[in-house]
Structure formats: C-alpha cells, structure tokens
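Of the protein chains in this complex, all but one are displayed in their positions.
We call the chains A and B, going by the order they appear; numbering starts again at 1 in every chain.
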Amino acid sequence: MRSKHPVRESLIFLACVLFAIFAAFPIYWMINTALSTDQELYTGQSLWPHLERVLDIPAFLSGSPAFAWLGNSAFIAFGTTFLSLIMAVHGAYALSRFKFFGKGAVGFLLFATQMLPEAVIVVPLFAVFAGFGLLNNLYGLVLATTGFIMPVALFILKGAIDKVPFELEESARVDGCPRYSQLMMIIFPLILPSIAAAAVIAFFDGWNEFLFANTFISDANHWPATVGLASFIGQYSTPLNVVMAVAFLFTLPAIVFFLILQREIVSGLTAGAVKG
Amino acid sequence: MPHISFNKVSKFYGDREVIHEFDAQIEDREFLVLLGPSGCGKSTMLRMIAGLSDISSGQIAFDGRVVNELEPRERNIAFVFQSYALYPHMTVRENIAFPLVMDRFKGWYHIPIVNSIMRRSIAAKPEVKSRVVEVAEMLELTDYLDRRPRTLSGGQRQRVAVGRALVRDPSLYLLDEPLSNLDAKLRAQMREEISALYRRVGKTFIYVTHDQVEAMTMATRIIVLNNGKIQQIGTPEEIYNRPVNIFVARFIGSPAMNLIPVTVSSRTTMVRDTTFVIDVSPDLPDGQYLLGIRPEKITIDGANSDSLCARISVVEHLGGESIVGFRFADATDPALSPSRMMESTNYARIPGTAALKVGNIQKFNIDTDSVNWFAEDSGEVLHPTLNRRPC
Partner (left out) sequence: MTITPTLDGVDQEISRGKRIKGSGPPANGPRRRGWIAYIFIAPAVIYLAVFVLAALAKGIALSFTDTRLLNPSGGNFVGADNYKGLITSSQFWDSIAVTLVYTVATVFFALIIGTAAAVLVNRPFRGRALFRAIMTLPYAVPTVAVTLIFIWIYNKESGVLNMGVEALGFGQVGWLTDPSFGMISVVLTTVWKVFPFVMIVMLAALQSVPDELFEATRVDGADGLSAFRAIVLPHILPTVRIVALLMTIWSIRRFEIIYLLTGGGPVKTTNTLVINIYNSAFTGQKLGVAAAMGVLGLFLSLGAAVIFSFLERRGAKKEGVA
C-alpha cells in the first residue's frame, strides 16, 4: 500500500499525531500536575514534568486515606467481578445451549437493564437498601453494581459459548462427563479469553462505581476511591498535586490492566456491541 | 456382545418426520454401514443409537434391553464425530485419557477447581497412563502425546479421535462420517486402518457415510437410507447386484446403474423411442419398464448379431478402463433436444482404452443375465421369469 502521495501521507500522519495528543494530553497533564509544586500550580505550571519529584509522592500520600479508599475500591471491583461472572457463565450457557419457555423474556430483561439509567434505580434502591440495612456497607455496593454489569458479561460470554462447537459437549457426554462438568471442564477453558474480557469489564465497572457509593455510603471509612476523589472537588485544604497523585494512583491499575489485556477487552467490547 | 434391534424407530423434529419406522436387526461383530445422501437421516439415526438424540417413538434394544432412556455413557459405546470433536485445550494424552478419567470420577470431583486437580491426578495413575500409551502405540501416536490437536495433521487428529473411542474398549463403535474431512489419498489409507481396527478389536461397528466406496469396501452389511426410510438392507454384493428400487440402483455405483426405458409387449423388449429389440423376454404384462444394467455388464462391438446400435457421446479413458457414454435414440435421431441428452445417456465400462470415437455408431451388447427390472411408476424391482425371445 505504498502511496504515491508523500504530502497526503504526511498529512495523515500529522492527523494521527493530533489524535494521539488529544487522547494522551489530559493523562499527561494529570501526571504533570501531580509532579508540580503547589506554588507552581498558581503561578504558572511548567509544560514539562519534574520527574525527580516522583520520590516525594509517597511522603505526601502518607497519612492520607488514599490507600484505604483504594482498598475499598478493590473490594467492590473484585466482588462485582466475581459475582457477575458466576451468574454470567451459567446464564450464558443456558441462553446459548438451550431452548426454553421464556427465553425471549429473559433476553429482554437483560437488554432492558442496559437501558435503565442507574439514577432511576438509585432512588427506589435507596429505599429498599435502607430497609435491609445495606446502606453504608460495601456488600450492598457490590450487589447494586453487579445488577448493571452482569448482563453485559452475560452477553459477552454467550457470544463466546455460541462459537464453541456443540460436538465437544456431545463428545464429553459420550465419554461420561455430566452436563455441569461439560460446562466447567470443556467450555470454560475454551472461553477463557472472553472470561478475561468480561472480568476486566466488570472490574472496571466496580472500580469506577460512583453513583451508588456516593449515595449509599456516608461513612468516610467505607468510601471507595471514586467518592474519596470526588470529595476533593471544591475543597481547597488538600493540595492539588496530592489530589492528582491520588487520582493517578487510582488510574494506574486500570491502565495497566487495560494494556495487558487489551486484546481480550477489545474482543469483548466488539462482541458486546455486535450483540447489542 | 450386543445384538441391536430396532423396533419402528421414528424421529420427529416438530412436525417433520426425519426417520420413518426404522426396523432392523444388527448382529454382533457386524460392520454395518448406514449409507444415504446428505439429509437422509443417517446421522440422526446414529445419534439415537448413541443416546445423543431422543427417540420420538419406537424402541432400540441392546441384547433385548430397551436403551431409549439410557445416557450415552450407560450404553457402553464410543462415538467418533465427523469433526473429531477433540478437546482443543487438552493434549493428545489428555484427550485419550479423558474417558478413563471420567470413569474414575466420583460425584464431588465435579466441583469446579477440584475437577482440574482430580483430572490430573487420575491421569497420572499407572493403569490409566499405561492404557493411554498402549492405545497411542497401536495408532502410532506415541510421538505426539504431548501435542495439542491444533498442531496435528488431519489424519493424526482422526487417529486421536479413534484412540479416544478405543481406550475404554467399548462393545459398540459408532462412527459419523469420520473420513469426510480428509483428502482422497488419506481417506483410502484411513479406510484400511479402520477396517484393520475392526478386525482387531472384534466389536460391532456402525458407520455412517454418504460415500458408497467406503460402504462397499468396509461393510459387512449396508443399510441404504433415503428421506428417513430404509430402502434396502443387505450385503454389499446384494446392494450392488440386486438393488430393490431405482433409488438404490442409481445411488450405488459409479457411473450409476443404467436405467434404460423399455416397452414390453408380448414378451418382446424394445428400447423406447427406437426400434431396437433387446434379447430378453420377461413374463411381464405389456407396458413401460426400466431395464437396469450395470455399466460393466455392457460390452461393445460384440459379434452378436442381436446387438443394439447407439451413438457414442462421451469417451473417458481412465487408464486401465474406459467409460463410454452412448445414446440409443441418437443412432436414428441425431437432432436430439438438449434437455433429453442427459437422461438418455447410458454408460458402459470397458477394459483397456479401446479406439472409440465420439460420434461413432457402435453395437452394444447387454449381459441379459445381469438385468434388473423396475416398475416405471413405483421404481420397485420386479422379478420376472426370463425366457429367451422366441425366434
């Protein structure tokens, strides 16, 4: 595909560079801000980061609740991932491999959940959770978040199971493998990439969860990092470079995860999008 | 061990009947081939024997015991799938060991995570290990035991599938078009290997195929199926020489059996639309019939003065033999309409590469002892008494 238009080629390359700057600049700016001093931020922030200040970050994070928040976020994220995947694997198997009365209704229920704004559910859920003592409780957050991401995971896994040849299960059946183990010993290992994708997408959702946490959790000890970070907005007692350092600390696992599992995530996203 | 009997076995998908009242008996140690065109229901039949598909009505019994409700595992069978259905995430060793591992699985081993630990620990047991090695040696797979199916050739995958069937020493082998994914040369080789395996294990084989060569070369008996109905049950020779209807006649053999439209009147047989008389005199009522004759039972340019004349339309030299296409009607009517060209072409198989030219008019000689008679309307075979035509 060697083009005969060097001018056009370099214009296209330039466009690529501009898109990349657009995508990367805010992330760069977060890091740059975290590495600036307080005075600099109000007298004129340097465009180039002071990399040597990386060493100072642990010092000014000590004593902040940042690590406790991240721990809470991790709990919610892992809890949501675990709960979503368990239900999604089994549900996806049922939808992919069986015909049963009410299958259409189940599909609609799953799809409808996708269209439901969390903000619509948060009001009645608040009333329900208040009754069950699930407010101010990380388990309650896992339960609420799972409801919204589990259908997504289910659709991704259904797409993956649809691609597993049916004969493999029949072969296992002839070999004496009962149905549940056909799922666990034959299908499950074969859809591991999609499981990884669904897991990362569910993990992101739990890690990012803000609305329910902001509403249900009033005790600052139980805040996930999202609510903790949001609490910095509009208050000036925490220096901005500390805020950005915490934000970066919060962003880093997500980006690392994303880069490692990019291929799986992309396949999951596209499968999800095509399935609708 | 098993004598398998089928009692009016039918299969419905919704309102559509795919198997109609299948009645048959299979003796122990038979190599039975279910033969038919695609979509005739032969695979469905095999799946019902295996227990992978429900039986809509009727019964299948092994040694008199109805097995309709038994799980595949409880029927002591092995099934070789058309796609082989090897487990892609397991090595050849693990694939072959899988049935043995499942035999030794206790209920609680199926708990997730526990299952993979137990699968490994059972596969490591000496009796399992040695059996897997034994099977692998028999199939010349020893060097590939630690490879995954993805890295194997088609023929090797085929052998792994057979190995997985073999490992538990079942009393009934079910094979669903196991050679259809291989190229022609490999297919011939695997055909021999499966025949050798059959002789070696001495068990019953039921083999589904649409390939008549596989059926003719491997079977001890063949069941020909079409549209879910049994057409004929018999040895390869019976099926080939004495087809019971024109479907079987046309389906078996390549080129297929010639079906020459004839008119019989006063025991005189005449090729329809011509004035040629064939030297055979059946005691059939006057009317229209189809005279079936295998291509190799036709000879060309014999000295017999009663020979028929036909114009040669195709000559294919296959080396040791030649296939010659000819049309009776052409001999008198060269301006045949194209639409009739195909249906009225007959084929002869003659040894050597005779110097025959397309367009020549030749004399053809029919071996009248090998003629099959079919009713034109029903297509069923007729058994007339044959007399020499009175001169």
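The definition used in the following text is that a residue touches a chain if its C-beta (ideal position, glycine included) is under 8 Å from a C-beta of that chain, and two chains touch if they have at least 3 such contacts.
Everything numeric here is computed off the predicted structure, so don't read it as measured data.
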Discussion item. I'm checking contacts with the chain that's been left out. Which of A:L154, A:M185, A:A198 or A:I217 qualifies?
Written reply: A:L154
Item to complete: Could you list which residues of subunit A touch the chain missing from the display?
Response: 1, 12-13, 15-16, 19-20, 22-24, 26-27, 29-30, 33, 41-42, 44-45, 86-88, 90-91, 93-100, 103, 106, 109-110, 113-128, 130-131, 143-144, 146-147, 150-151, 154, 162, 166, 179, 204, 207-208, 210-211, 215, 225-226, 229-230, 232-233, 240, 243-244, 247-248, 250-251, 254-255, 257-259, 262, 266, 269-270, 273-274, 276
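Assume only the chains that are shown with their structure count from here on.
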Practice prompt. Please give the residue numbers of subunit B that touch subunit A in the complex, ascending.
Written response: 50, 52, 71-73, 77-79, 81-83, 85, 87-89, 98-99, 102-103, 105, 110, 112, 115-116, 119, 164
Fill in: Residues of subunit A touching subunit B in the complex
165, 167-168, 170-178, 180-181, 184-186, 188-190
